[in-house]
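Every protein chain but one is kept in place in this view of the complex.
Let's look at chain A:
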Amino acid sequence: MAKGPENRVLPSRADLSMTDTEDEFENLPAEQLPLDSWHRDHGARMVEFAGYEMPIQYEGIVAEHEWTRTRASLFDVSHMGQLMFAAADPGACAAALEALLPADLAHLKPRRVRYSMLLNETGGVLDDLMVTRLPDDSDAQFYMVVNGATKWDDIAHLREHLPDDITMTHLDDWALLALQGPEAAAALEALAPGVSDLGFMQAGSFEWAGGKASIWISRTGYSGEDGFEISIAADRVVAFADALVADERVKPAGLGARDSLRLEAGLPLYGHDLTEETDPVSAGLAFALSKSRHEAGGYMGHAACMVRLEDGGTAQRRVGLALEGRLPAREGAQVFAGDALVGTVTSGGFSPTLGHPIAMATIETEYAGNGTALELEVRGKRLPATVVPMPFVPHRYHRKGA
């Protein structure tokens, strides 16, 4: 097989799509996360990702993917950045963050989670993130989870632009787990009673009686399934992971399945489907620009975003593509309409659920309508592809009252 730069086994043409954002870390030794030994003890194959050694798979990506869609899988996402924001005046904290995020944080209720992003002046996406308003009796007002590969840049950006009276704390001694799948609620309820009462995009503090620990749990995730993200002190996470997988409904899953699941769910991955060169409108994420802030604005990138909204669209759109056959088109594959180059694949792979390859691509808006027939070029071959709505596989979130 091919020889890679380090003569590793089976180097890839386009390595796992997530890994090229790690370029900036390649000169630093990869750090170890709190569950490092736990992963190895459970048979994980470890790879370097976002500056950390992380599990890419245990028994196999397809098996872990299917287990997540039918049962419940435990993912370690402790590489992500967990940040807390506090101010003496709680209103000042919301106002300060609203200068950098397009979300309506002033009216966000306690224990509610919003998808949002950090934008630059031209409306380019610096990162996408989840932000939660903490309960009124908390020491801080907001909790934010940002991408692992971008967290140091995010922290620098926030420190530069937030007023001095906002205290930002990086919870680098807290682990973050995701438990995803239709049996996640029942499995987690056994350890943290009451958690199944949360609705999608709600969060709260729970007691893990067996481990005498307080944990922060959000009913969120990145698989398209019902599930939770669990923040727990690093020195308690091994015992908690043990308790979770002691339940026969729960198995560990790696980054490989996380990527194939989020792709099927139509969820963009920062560094690939979203970059500083993309904006929320062309990325199909205009819902993250809170309507209540369209007019008044007051956040970085607002003017640039409004121009795109009001002009009735953008020159390019992020779309989903369904391919025939079995040959996947990976990130970077060119998209053609006849002889015309009309776009580029931003992530792509084989869908275990659908049994055929799927992809996300940025393409010229003229060709972005559902049902448009296009071609993708892979190693000199043209593969037929059709624009289809996303998600590719329906979401099964636990929406209260739904």
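The working rule: contacts are C-beta pairs under 8 Å (C-beta built on N, C-alpha and C of every residue); 3 or more make two chains touch, one makes a residue touch a chain; residues count from 1.
Here, contacts and distances are computed from a predicted model.
As stated in its UniProt record, the chain not included in the shown complex is "Glycine cleavage system H protein", which appears among "ABC-2 family transporter", "Glycine cleavage system H protein", "Cation transport protein" or "Cytochrome c nitrite reductase subunit NrfD". Only one of A:109, A:212 or A:379 touches the absent chain when the whole complex is considered: A:379. Which of A:98, A:128, A:225 or A:259 touches the hidden chain is settled by the complete complex: it is A:259. The chain not shown here is touched by just one of A:35, A:56, A:105 or A:230, and that residue is A:56.
Taking the complete complex into account, A:352 is the one of A:181, A:284, A:320 or A:352 that touches the chain left out. Considering the complete assembly, chain A touches the hidden chain via residues 1-3, 9-17, 45, 56-57, 60-62, 65, 256, 259-260, 325-328, 330, 349-350, 352, 357, 379.
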